[in-house]
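There's a structure below that I have some questions on.
A single protein chain has been omitted; all remaining protein chains appear in their positions.
Going by the order they are written in, the chains are A, B and C; count residues from 1 in each one.
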Amino acid sequence: MAKADMMNMTGQGPGDVVLEMKGISKSFGAVKALRGVDFELRKGEVMALLGENGAGKSTLVKVLAGLHAPDSGETRIDGKPFSLGSARLSHAASIAVAEQELSVIGALSAAENIFLGGVPFRGPWTRRRLAEKARPYLEAVGLHHLDPSTRVETLAVAERQLIEIARLLATDARILILDEPTAALNDSDIERVKAMVVRLARAGHSIIYVTHRLGEVFEIADRITTLRSGQSSPPVNVSDMTLEKVIKKMIGRPLEEMFPHRASSLGAIALEMQGVTTPALPLPQNLQVRKGEILGIAGQIGSGSEALLRAIAGADIVEGGSIEVHGRAFPRAHSLPEAMKRGVAYCSSDRKLDGIFAELPVSTNIISPSMRRVSPGGLVNRRRIRALTAEVSSQMAIDGSRAEYKVGALSGGNQQKVALGKWLGIAPRVLLVSEPTRGVDVGARAEIYGHLRRLAEEGMAIIFASSDIDEVQGLADRVVTMYRGRQVRVVDPTRVTSHELVRDITHPEEEAA
Amino acid sequence: MTLLKNPLLQRVLLLVIVYAAMAASVTNFGTTGNAYAILESSAMLGIVAAGLAVNMMAGELDLSVGSVAACAGLVAIMMSGHGLVIAIIAAVVPAVLYGILQGYAIARLQISSLVFTLGTFIGIRGLAYVISDERTLSLALSDLGISMALRERMLLIFSPFSLLMIGVLVLTGLLLRYSRPGREIFAIGGSRKESRAAGVPQTRPLVLSFATSAGLAALAGALASLKGGSATPGSYETVLLAAVTAALIGGVSLYGGRGSMLGVLIGVLTLQVLLSGLQLLGAPNWAANLATGLILLAFLGVDLVNGQSPVADAVRRYSLRARA
Amino acid sequence: MSDSAMQISQVHPPRSRRLLKLILLAAAVVALVALGGWFNPAFLTPENGLAILRAAAMSGIVAMGATFITISGRFFSLALGQTAMFAGVFMAVLMAQGLPFGLAVAVMLLAVVAIGAVQGAIISMGANPIITTLGAGALLAGLAGLTTGGRNIAIESAVVEWIGNGRILGVPTQTWAFLVSVAVAWWVINKTRFGRETILIGANRATAGASGLNVSRITILVFIIASLAAAMMGVFEAAQFSKARVAGFGAVDFDVIAAVLIGGTAIQGGKGSPFRAALGAVFIATLQNYMLLLAWSSGVRTLITGAFIVLIVAGFHIAGRRKGA
Partner (left out) sequence: ELPDSGSIVMFGQSRENPYFGQNAVGAADVAKQFGWDLTYVESATQEQQDAAIQQLLATGGDPLGIVLNPVSGAAAVASELAITSAEIPLVLLNQVPSAEQGALFVAYGGVNDYLSGVNAAQLLVAGAEKAGVTLGDGLVVNTVAGHTAAQQRVQGFRDEMARSFPDGVSILADVNSGGFLENEGYSIGSQIIPANAGKFNWVYGVNDALAYGAMRAAKESGLEPGKDALFVGGTCMNATTNEAVMNGELVGTSIQSPYIEGAAAMWALAAYLNTGEVVDGETSLSPDTPPSIDEPPHKWNFMPNTMLDGSPASYEQTKIWGKSASELCDYN
């Protein structure tokens, strides 16, 4: 259902501009994140804010939220000048934000999380009163069964994301901003969030919706504003756009091929695992992957797809079964360094947590798994560091001149390339990647797919886990679908529809029925 | 069995064990008279620990509490001629103002309080020496009645001072749990970045927590000095570590966002029972050190067993290997 | 090659920021010295310079070890003063039992390594470093009390006498030891694999573990290094008057932390410089010396020292934020 049609039917006029920004600029040191951005938002509309990684979307959102003060530009709310730069003022102007980074507080209960941050809640904060007031909001995001006094730290990521949105609802703000709310959600939760956004807009809220899932845009948005390198282009109606046009606006050129070609020939068996169990995977798992092959494991969060990679990598303890790489068996209950020694590299899905050293330079990040290689005899060798950095940078197309920049200051796409590329230093035989493009824009995404394919062609075996069906279907040579800790099927992605894949990972029972 | 896994219960159990051990080895330890004395001598530590625990729950640590208590003690003795109330107000109000200032600076600079308060910890101690001209100040003998009144035994095992401590703990506990400012303190303590993004004000709870730690330290210092009848500029140097230890024993986390005032009370009492028992046994000072060190390490042990730790992983790996 | 190096240094905010801190700190020391010399020419004499360095040496040596802890992301240790005390006492006890100096030192160092290793191991298991070291310090104090009954222990040895009072080229042994430890610490942090790994685990422990680094081993080594630095100080303290004492180490930890922080080492870990920590120790010693020579009361000296720490630490913090991030 395209909501734009509905809006047109209700005859919302263009006169109801609630927010107007003109010439907004914001620099971080040398980084010009926003360069004269114009932005406009009408009452009751969903405005998609699109752009590559690092285009400035989150920066614009934070400026609106008062978390960053803009360097220049003017803002009007309801036609009246408004001075940005204080979170409290933005809040008072009825602007509410769910930021890209999760912002729920683990030590507090779900209900308390909803009412913190200035949402009116008078009187003593007792369990009972909190629960009573919070329940409607939790129900609205589909958390019917959740006890409002549950500590949030005990919840799954998706539930936390939903609580964050519930908090947004509780603010009853006129301008709601959601920065990539669905990046970490399951399909069913995504549906719920989308439905809610539509409902809120219908109730008269204005919504800014940031996403890299371009499909969503066509389902729920009315208009699109794109940012490119910190500059905006005038808003366009969704009904006037196609996916190709949107991508072209975002990256400045048409995206020729999102996915590279498939493997032409496969080599010997690179990795074989049999009957492997871990605390997270009680059912025995078998898997085989060949040199030059890219194996995709499709599954939702918590399906066990990531746990499978963690088991191979030694990040989780393997309790039963056996794993062989190039015919050499792993020791029982192997550790991560032991897996590394045997040529296995693992790039996790949570870049910030354990993928990068955000505060350290690119070069240091790149050498981190290869400390031995760059420090023969225990002494660091600058020449070797430079050589390895240059080698990895050129292979992954990371800007060499930024070798000494903090990785945290790079765009999401570049961060991901560093997190992935650092493993090239140990010349892995088997590369495990979890969610290779989470939060990565279309352009960088295509680039990363290309790199993975090239690595496979150079003789690596690659296994990636992903909850993004398009990605699995487009990239993998072979697909394993997983549901609740069990492998549903092994399929050739070119022979199945995406609908079948989605069914496999969401409700495989229907297949049996 | 599952009850034993409750951290608060574990702590109560420890208190009971320490108390029983002392009662078995020290004559008259189990009397109401001694209970009165232990409560009375916990009062200062309890009030300081309450403030510091608020601070720790906000994810901060105010190292300057001991120095503030010393200054407040000196001021209270200087002003004791004007009566108890004036003396306390004169000691506490400047401390609260200082706490507000310090909290504001830390919030605005977004600097680690460990770093910032290391300076004030030293500087305020210097101030204590300066305002006292490096001398011990004593109550006029005619004012010693104040001391006696504060420690007067009442209600079997209480005194005005120890009742005040309990009042302070209950009040802070209620405010922390059931009020927005209290919840904000928990929020910024548990997850600073997340709470900021969630729109929780950052400055207000920080200012509040530092005002509390300084204010309560000053209240405790003033009352303890009035009770002791004198104040020296070098006093209360050890109260910081004792209060942190008590709070930790009581289950307050150094990483913020965790703990309760009931836990703090249990921690304070455990420490005090242990220390006064050892003192009465005539044990040398190092024995008290040894015992405190052991208790702290024991709690570390408990926390490591309760939680997940790399060592548990390693042990599992090796046992799986050994079995094969 | 020089071309590209130049280019990199131009677009290299972290390094210039580090340099800025160094320059600020050096400027503070120079300003203090100049000002001091203006009011009191005796302040500028070479002897006084040596006296300042000598005074900075004690906490400075320990600060060299402590920086490793801070850089590795484990805040700091509250057991270093007690470790120093224990080292001196234990060595003296061994020598009183008739062990020759070399053997006594070797046995003592083994014990100190064990003390550091145990703390590092407990902490790498996930225990809070502040509590662990607090407990360890209390235990060490208790242990020393237990073995000595609180008495200071005399040491009779010409070697020890020389260590405490000798001079090489007119410069006291302690000062040499300080300079050498600065050089060694700088070299280890900047030039060795272990140093880089220390920075990595401090910057992000989870990523370091996921990159295959042995976080536990590095943590243990870091605490061993800090303990050894403390032991070195303990030996110098005891050697100076050929007497190991149980008391008088209470302020060491805070002096050391102050030096590390004034050096601008980030409490969150992953950054820091032993060289700047050494400058921090020298700065504090210079300030103290200056005020001593003006015969200010100890209250005023303490007050001003505290104020300087606040100002410098906050100044660094602001400077660091303005420039980067």
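Going forward, contacts are C-beta pairs under 8 Å (C-beta built on N, C-alpha and C of every residue); 3 or more make two chains touch, one makes a residue touch a chain.
Worth saying up front: this structure is predicted, and the values here are computed from it rather than measured.
Student: What chains on display are touched by the one that is not shown?
Tutor: Listed by label, the shown chains it touches are B, C.
Student: Check the options B:G59, B:G103, B:G215 or B:P233 and report the residue that touches the missing chain.
Tutor: The single option touching the absent chain is B:P233.
Student: If I consider the whole complex, including the chain that's not displayed, which of B:R151, B:R177, B:R204 or B:R316 touches that chain?
Tutor: Looking across B:R151, B:R177, B:R204 or B:R316, the contact with the absent chain belongs to B:R151.
Student: Among B:I122, B:L275 or B:L297, which one is in touch with the chain left out?
Tutor: Result: among the candidates, B:L275 touches the missing chain.
Student: Have a look at B:N6, B:T136, B:T203 or B:S319 and name the one touching the chain we're not showing.
Tutor: B:T136
Student: May I ask you to list the residues on chain C that touch the chain which is not drawn?
Tutor: Given the touch definition above, chain C has residues 40, 42-43, 45, 47-48, 51-52, 54-55, 145, 149-152, 154, 165, 237, 240-243, 245-248, 251, 288-289, 292-293, 295, 297-299, 302 touching the missing chain.
Student: Spell out the interface residues on chain B facing the chain that's missing from view.
Tutor: 27-29, 31, 33-34, 36-38, 40-41, 44, 129, 132, 134-136, 138-139, 141, 144, 147-148, 151, 153, 224, 227-239, 275-276, 279-280, 282, 284-286, 288
Methods note: only the chains that are shown with their structure count from here on.
Student: Weigh A-C against B-C on C-beta contact pairs and write down the one with more.
Tutor: It is B-C, judged by the count of C-beta pairs in contact.
Student: Taking each chain's centre as its mean C-alpha position, how far apart are chain B and chain C in Å?
Tutor: So the centre of chain B lies 29 Å away from the centre of chain C.
Student: Could you tell me which residues belong to chain C and also touch two or more other chains?
Tutor: Within chain C, no residue touches at least two other chains.
Student: In chain A, which residues are in touch with two or more of the other chains?
Tutor: none
Student: Quick one: which bits of chain B touch chain C in the complex? Just the residue numbers, please.
Tutor: So the residues of chain B touching chain C come out as 105, 109-112, 114-116, 118-130, 132, 134, 233, 241, 244-245, 248, 254-255, 284-287, 289-294, 296-297, 299-300, 303-304, 307-311.
Student: Chain A touches which residues of chain C in the complex?
Tutor: 7-8, 11-15, 190-197, 199-200, 203-204, 206-214, 270-271, 323-325
Student: Looking at the complex, which residues from chain A come into contact with chain B?
Tutor: The touching residues are 67, 87-88, 91, 96-97, 99, 101-108, 112-113, 116-118, 121, 124-126, 164, 167, 317, 319, 331-335.
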